[in-house]
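For reference, the structure discussed in these notes is given below.
For this view, one protein chain was removed and the others were kept in their places.
Order of writing sets the chain letters: A and B. Residues in each chain are counted from 1.
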Amino acid sequence: MSAREDILDRIRHAKADRSVEVPRGYRRADAATASLGLFVDRVEDYCAVVHRASLAEVPALLGRLADGRLVVPEGVPAEWLGGLTFDSDAPLSTEQLDRVDTVLTTCALAIAETGTIVLDAGPGQGRRALTLIPDHHVVVVRASQVVATVPQAVARLDPRRPQTWISGPSATSDIELQRVEGVHGPRRLDVVLVTEPNLP
Amino acid sequence: MRVALFVTCLVDGMFPEVGQATVTLLERLGITVEVPLSQTCCGQMHVNTGYAELAKPLVRSYAKSFQGYDYVVTPSGSCAGAVRHQHPALVPGQQVPPTYELSEFLIDVLGVEDVGASYPHRVTYHPTCHSLRLLRVGDRPLRLLRNVRGIDLVDLPDAHSCCGFGGTFAVKNPDVSAAMLADKVRHVRSTGAEVCSAGDASCLMQIGGGLSRTGTGVRTVHLAEILASTA
Partner (left out) sequence: MTFLGMPTAPAGVGQLRGDRDFPSAAKDAVQDEQLRRNLGNATATIRAKRARTVQEVPDWEELRQAGAAIKDEVLAHLDTYLQQLEAQVVAAGGTVHWARDANEANAVVTRLVQATGSTEVVKVKSMATQEIGLNEALADAGIAAYETDLAELIVQLDHDKPSHILVPAIHKNRTEIRDVFRREMKGVPADLTDDPAELAEAARNFLRQKFLTARVAVSGINFAVAETGTLCVVESEGNGRMCLTLPETLISVMGIEKVLPTWQDLEVFLQLLPRSSTGERMNPYTSFWTGVTPGDGPQDFHLVLFDNGRTATLADPQGRAALRCIRCSACLNVCPVYERTGGHAYGSVYPGPIGAVLSPQLTGVKENPSLPFASTLCGACLDVCPVAIDIPSMLVHLREQVVQQDPHRLEAAAMTAVAYAMSSQRRWTWALRALRIGRPFARLKRLPGKAGGWTASRDLPTPPQQSFRDWWAER
């Protein structure tokens, strides 16, 4: 018998089969936490920096934030990138990416209660390595992309796309449980929150 | 209202003053206490050491001893926990009157928070694990103590941490048990209390053993004894 058949057979012989009702009385949405203010507080709690901006202010703001060598994936609106010099992901090799200082992306959505930003390789987000190797990540979040709770986020996301949920810069608490920001992922996270008007 | 006292094996044999205080207290509150002498032990030590089969006759005899009473009250959170949480699984379907730990009985059944006690001493209180986490007595013991005349009740640091008794744990893992006890003793001493109180004679035996060995001069006194006192 193959290991597969053997294991499946053992499971059936364990006689654990029964019917289970899953109670889902927990919150899905929450009006009380559906606020941009909470999102900002929670992101800042992770030592990321949040910049609120109107759509008109975005290009100038990005110009200030994008320091050093910049890479921008396909799908970031061209009008944001006015005066910026940047590389596209051609794709760049790992070595080339290692010489990039800053990556600028959009996101799939964000979660207020946990201060989380989700990337799912959609337009303007690029592949996963792009937001991993550069030391500085600038991410643009539209106000309409911020949901209150984790269940709302999970309901909107497509599991078949590769996803990265980001809650602050990389960090470790491995030494005496003291949090240190900046280990292997980007050490700086700038979040640009576009408050109005919403993009189509 | 027919009320029976389940005195527990440990109090019966080693700390009779705790049982006597419980009787004194309840009688002062106008309760007629009965003590069926066929009672022995809740069987918890056997169950928790892995001898559930040996405990079953004790569980049956518990039900028989207290049959017909409206309430059973006991000066032990741990034994009340065993009766309520272990007995039904060991011997299903027995008819047993509700068993209350002393502070639960006073507050939930009698509706009394001021039992008219007087105890002019500096006291710190250790909330025992099974009272806290099996019975969820919460702050009932502290509410009772706060109403005692003359008492100087001081908070015990890290109060919710186990004293390290754990029944046969203290015998099987004496070094870990002693390490836990050492921390508890240190916290008790830091309060400057003359008396360390609790609702379980077993935990008090552990804490008292440590306090006495380290020559602290701090006494252990059961909650029932403080509440019974009118000195």
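Methods note: contacts are C-beta pairs under 8 Å (C-beta built on N, C-alpha and C of every residue); 3 or more make two chains touch, one makes a residue touch a chain.
No experiment lies behind these values; they were computed from the predicted model shown.
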Where subunit A meets the chain that is not shown, the residues are 2-4, 6-8, 10-27, 42, 45-46, 91, 94-95, 98, 111, 113-116, 121, 127-129, 132-133, 150-151, 153-155, 159-178, 180, 182-186
Using the touch rule from the top, list residues of subunit B that touch the missing partner. 7, 9, 11-17, 19-20, 23, 35, 37-38, 40-41, 45-52, 54-55, 57-58, 61, 129-130, 132-134, 160-162, 164-182, 205-206, 208-210, 212-213
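In this section, only the chains that are shown with their structure count from here on.
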So, in whole Å, the Cα centroid of subunit A is separated from that of subunit B by 53
